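One protein chain omitted, others in place.
Then we have chain A:
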Amino acid sequence: MGQYLILIYTDDASHAAMGEQEVGALMAAHQAFGAEHGEALRGGGWLHPAATATSVRRPDGRETNGFAAGEDALVTDGPYGETKEALGGYYLVEAPDLDAALAIARDVPEPFGGVEVRPLRPTVQQYS
């Protein structure tokens, strides 16, 4: 068994242009997805659009001070990387292998973009 993060990439502008009914239908599709794959789901979330993102990084050229950006971190408006499709949400699933994870990923409702499936390293500290 391994854990996989399914990253959902979407086009925020197309998303914003959806009518109320369409949004309702998309939500229903996610609920149906959750019901279908409930046993494998370990978490998930829907993000506000990338326009609400704030990036925090180490100022250019500064030596690392430990591993973190620290107090003088550069705080900027916007996502870490600008792309047409931005991270819009995620599901965390547990699956026996990649084929099983991909079978779940195929069912993720996402009308404007697509999803990326990433295996989690088993040694990473688990939070609950």
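Here is the rule we use: a residue touches a chain if its C-beta (ideal position, glycine included) is under 8 Å from a C-beta of that chain, and two chains touch if they have at least 3 such contacts; residues count from 1.
Note that in this section contacts and distances are computed from a predicted model.
Only one chain is not pictured, and the protein name UniProt records for it, out of "Multiple sugar transport system substrate-binding protein", "RNA polymerase sigma factor", "2-oxoacid:acceptor oxidoreductase, alpha subunit" or "UreE urease accessory N-terminal domain-containing protein", is "RNA polymerase sigma factor". Annotation: of A:24, A:59 or A:96, A:96 touches the absent chain (contact as defined above). Annotation for chain A: contacts to the undisplayed chain at residues 2, 95-99, 101-102, 117, 119, 121-122.
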